[in-house]
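As you look at this complex, bear in mind that one protein chain is not there, while each of the others sits in place.
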Amino acid sequence: MSDSLIDIDTNNSAVNPVEPFLRTDRMPHIWCPGCGIGTTVNSFARALIDSKIDLGSLALVSGIGCTGRVAGYVKLDSFHTTHGRAIPFATGLKLANPKLNVVVYSGDGDLSAIGGNHLIHAARRNIDLKVICVNNLIYAMTGGQTAPTTPDHSTTSTNPYGTFEPSFNLPHLVEAAGAVYVARWTTFHVRQLSRSISEAFKKKGFSFIEVISPCPTLYQRRNKLGDGLDTMKYYKEKSKVRNGAPTSEVGLSMTGEIVVGKFVDRDRPDYGSMMRAQFTESLGDKYVEQDEKEVPVCS
Amino acid sequence: MKADPRGVLTGIHFIDGDHACCEGALAAGARFAAGYPITPSTEVVERFASRVPKVGGTFIQMEDELAASITLQGAVWGGAKAFTVTSGPGFSLMMEHIGYAAMTETPCVFVDVQRGGPSTGLPTLPAQADMMQARWGSHGDYEIIALCPNSPQECFDLTIKAFNFAEEFRVPVMFMMDEVVGHMTEKVVIPQAHEIDVVPRKHTHKSVEDYLPYGTNGDQVPEMAHAGEGYNFHVTGLTHDEHGYPNMTPPVQDKLVRRLQSKIRDAADRIAMFEEEELDGADVVVVSYGITSRVAQRAIEVAREQGLRVGKLRLITAWPFPEKKIRELAAKVKAFVVPELNLGQMVREVERAAAGHAKTYAVSHAGGGVHRPEDILKVIVEASRCQTA
Partner (left out) sequence: MAKGRVSIVVEHCKSCGFCVEFCPSHVLALSSAFNSKGYHPPHVVHPEKCSGCDLCGMYCPDFAIFATKNPGDKAGVKADVKDTDKGGTK
């Protein structure tokens, strides 16, 4: 005999606190059972609530992949761009309208493989972007191919006999490239992730938050690591919070320790400030700052 | 509306095509460019980098053309008129994002100062071998507009036209220069700002509730909004419906790509600009564009001195191709002569449109230099002697 379902009480006019941030007309979303992307979106929405950020000033840019689909589900000005190129698109948005708070929300393959070049240059330039990199250690959308982040000896569809390449340590990469805020959490760390996102909103410059997330359908399944819940339990058990840890020491392996925390939080002028300072110094009175909203020839 | 005077360098100038193109962009209202150095186009953005901090705007040199071609689109959605500049190898890299601009209906301009190819080819020497690529370079069904200036003055005037078409039709416009037009120095007259017409962004006036990012009001071009205005719209390269939401079904695909095509083709008569001369009574019509049209002019003059009845059709718009005009002419003339700095590209369009009613003669040149007038004259003479098709 099956339990009867207690659905939303007809007397219950409760509203999910994250509902105002979602395109509810497009729910349910396409992500698999146990996939952590939705959880990261939950944390993101709560960061929006907590940081009281003006939603009208927010734009979200994503690339291609499972995480790339986030743009289509959030109720913001959102741009689902081409594979690997969310960061340069976001750069153009930000430079044309510096008042925008621009978030890049994309996956590990999109940001560090095809998008790797743009990742390091935007970090080097310290473009004022908040990058949320959902790292499920695989190319999920296309069926589970090896990504630069796939841990050693993993089974993937393009390494059916096991990977043998060293994988990227993303926090280390972006710190070396120049990011001013670098943090890593897992989808188990819902509160800390939210807090990091809120902190990144207050930060000027290139912020990078990596979120380790399950891909139960492909990565976990092919490597016999259980389902989404098993993975969340693994995150809970094997994560170690080490705020300020040297990023060279936070590499990942298939079943080993996961170092999480806020690793880098430093200050240096962002691209826009440096640009304006340089022009002011070189041109003095002749420098004409860009119009507030590029309006003269747009109706 | 009229041009913003802050961007208009009114006066008589002696500058090359690259420089004139930059001034045209500024006059048109462009306040953002993203670029990557590539010969023979680099001067356009170098000048822009120098001018724009004194006009009010931004230039950023990106790490590659893949980035430049999409950074400019981000800037468009942030509210700016934007462009990039490149040559063959960079044009090839930009193809995915030209398709993205066509699919998302992002108004923008891509300048290609053509050089010898394929591959690295002849960086400092001319060709006109990217003409088909301008039309078909990205994957899928889409339409673009392509313009071909043949002088520095046209590099100024037609760049403004390019931006105007981009905004009117919400389409990426290919500005197909060549290395000679780009590097030749001639008189360029830049008028007063109030004499220059610019088309503003087709920005919506609808409320947030009523606005449909990809819905049209009976015309075929949707209204646009910019990020940060509260519309909460979604833009995607996936096949999408009027809401901008991915909707990957055959009916939605059909409706969308047909509209992307018809919004241009239905206005082809207006978009396809050309210069014509002595077409009435002509036996032979020389169809040319860009620098080749300057050489062809000389060949046509000599042919006429020899008593031949030669008409001239200079393509100012290469795409959409002026099929209708060619079809009309094909019924009346013996032959078309099409000199190009390539092994036969636009000549295929001429041949197709002529549909066998007139002969078509290509005057090919593999690039690296320009034709000699006598090379073109020879074919005009041969074409004049041919039997009527």
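Chains here go by letter, A and B, matching the order in which they are written, and residues are numbered from 1 within each.
Rule of thumb we're sticking to: contacts are C-beta pairs under 8 Å (C-beta built on N, C-alpha and C of every residue); 3 or more make two chains touch, one makes a residue touch a chain.
Keep in mind that what you see is a predicted model, and the values were worked out from it rather than measured.
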| item | value |
| --- | --- |
| Touched by the hidden chain, restricted to displayed chains | A |
| Residue among A:99, A:153, A:202 or A:240 that touches the chain left out of view | A:240 |
| Among A:18, A:176, A:254 or A:288, the residue in touch with the chain that has been omitted | A:18 |
| Listed residues A:101, A:135, A:192 or A:290, member touching the removed chain | A:192 |
| Chain not shown, touching residues in chain A | 1-9, 12, 14, 16-19, 22, 27-29, 31-39, 41-43, 46, 187-192, 194, 227-229, 232-233, 236-243, 260 |
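Everything that follows uses one rule, which is that only the chains that are shown with their structure count from here on.
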| item | value |
| --- | --- |
| Distance between chain centroids, defined by C-alpha means - chain A, chain B (Å) | 38 |
| Chain A residues within the chain B interface of the complex | 23, 26, 56-57, 59, 61, 71-72, 75-82, 84-85, 88-97, 99-100, 117-118, 121, 275, 279, 283, 286-291, 293-299 |
| In the complex with chain A, residue positions of chain B that touch it | 1, 3-4, 6, 28-29, 31-32, 34, 53-58, 60, 62-64, 66-68, 70-82, 96-97, 100, 198, 200-203, 226-238, 245-246 |
